[in-house]
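Here's the structure, in structure tokens; my notes come after.
Moving on, here comes chain A:
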Amino acid sequence: MSAQTQTSTQSGTGPGARDAVIEARDVVAGYLPGVNILNGCSLVAYPGEMIGIIGPNGAGKSTLLKAIFGLVKVHSGSVVLGDRDITNAKTNRLVEMGVGFVPQTNNVFPTLTIEENLRMGLFMRPKKVGERLAAMWDLFPVLHDRRNQRAGALSGGERQSLAMARALMMEPSVLLLDEPSAGLSPVRQDETFIRTRRINKTGVCVVMVEQNARRCLQICDRGYVLDQGRDAYTGTGRELADDPKVIELYLGTLAKDVESEHPQH
Partner candidate 1 sequence: SSDSNNNASAKSSDTPAAGSTSGSENFTNDKCSGSQTSADSLRVGGILPLTGNLAYLGPPEIAGVGLAVSDINAAGGVDGAKACHDIQDSGDSTDMSVSTASAGSLVASNPSVVIGAASSSVSLNVVDTFASNKIVEVSPANTAVDLSGYSPYYFRTAPPDGIQGNALGTLISTDGYQKVAFIVFNDTYGTGLRNAVQQTIESSGGQCTYGCKGQGDEFPAGQTTFSSEVGAALATKPDAIVVLAFDETKQIIPELKSQGWDMSKVYLSDGNTADYSKDFEKGTMEGAQGTIPGADPDQSFKDRLSGWAEVGEGKPLADYAYGAESYDATILAALAAVKGGATDPQTIQKNFAAVSGATGGEECKTYADCVKLLKDGKEIRYAGPSGIGPINKQNDPSSAFIGIFKYNADNKNELSTTVQGSSS
Partner candidate 2 sequence: MGPRAGIAGVLVLLLLAPLALLFSAQPASAVGTLCLPSDTTACIAGTLRTEKDVLPGVKITVTGPDGQATEATTGDDGRWNVQVTKEGEYTVKIDDTTLPKNLATSGEVTVDAKFKATAPALIPIRTADYQASESYWDHLLQSSANGLRLGLLLALASVGLSLIYGTTGLSNFAHAEQVGLGGILGYFLINVHGLNLWVGGLLVMVLCGFTGWFQDRVMWQPLRRRGLGLTQLMIVTIGLSLAMQYCFQYFVGARTVRVVKDNPTVSTVGPITMTNQSFIAMGISILVLAAVGYALLRTRVGRATRAVSDNPALAAASGIDVDKVIRLVWTVSMALAGLSGLLYALVTNGIKWDSGMQILLLLFAAVTLGGLGTAFGALVGSIIIGLVVELSPVLGMPGDFKYATALLILILLLLVRPQGLLGRPERVG
């Protein structure tokens, strides 16, 4: 498996290609004892990199993120953050180390108000809450107007925005996003992608799972294609997006078809 790591390193474009910010090595993990969902999955992200993970439904993308974040038990393999081994570490420890995570589902506190939801994002450093809150209100004015409403009442897309904002509160150094654009309107999707990219440009290492694969690969430095719990393909975003096999199996031709069918703008 170390061979794989090697390949990644070669294709890595991160500035300090030497020391990975976060690395999962041969992770075997699963929800039930004896049933592994991830079967030796490896992933590496170098400082300042933006990594996209795509793959069919049920491939184990979310599971991989959860395994990195300590929410799923890793049976073998290891997860390393910087120079620390964080395999099966307690989640809140990871947050202290600056890892932010937006889950795919259930990503808000439904009975807390929106503001409280955001405050939870910065639970570890309450001193900075005011400042960060202001920043978030700027980024998501929608949320500001409804800050005293309970998050449970929000629509699907509104929740998604809130979830993102919550993760941004803490100014993470590594950000794990599970389908951040799902359920968002196109303009907000763009907003989300671009914002993520900007955050990434400030030096934050981003690992995102996306089903909006094309867009994801457009903006990511590198991408991984996961299938059946393994990293089946990896390469730069562009490489993957243009790889005919990847297109056929994962990306589909819909977007291309539609574009050619309805030439626009």
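Basically, a contact is a pair of C-beta atoms (placed from the backbone, for glycine too) under 8 Å apart; a residue touches a chain by one contact, two chains touch by 3 or more; residues count from 1.
Per the selection procedure, all candidates are chains of the complex that A comes from, given by their letters.
Since this is a predicted model, take the numbers as computed values, not measurements.
Candidates 1 or 2 all come from the same complex, and the one touching chain A there is 2. Within the complex formed with candidate 2, the residues of chain A that make contact are 69, 71, 90-92, 95-96, 101, 103, 106-112, 116, 119-121, 123-124, 126, 150, 152-153, 166, 170.
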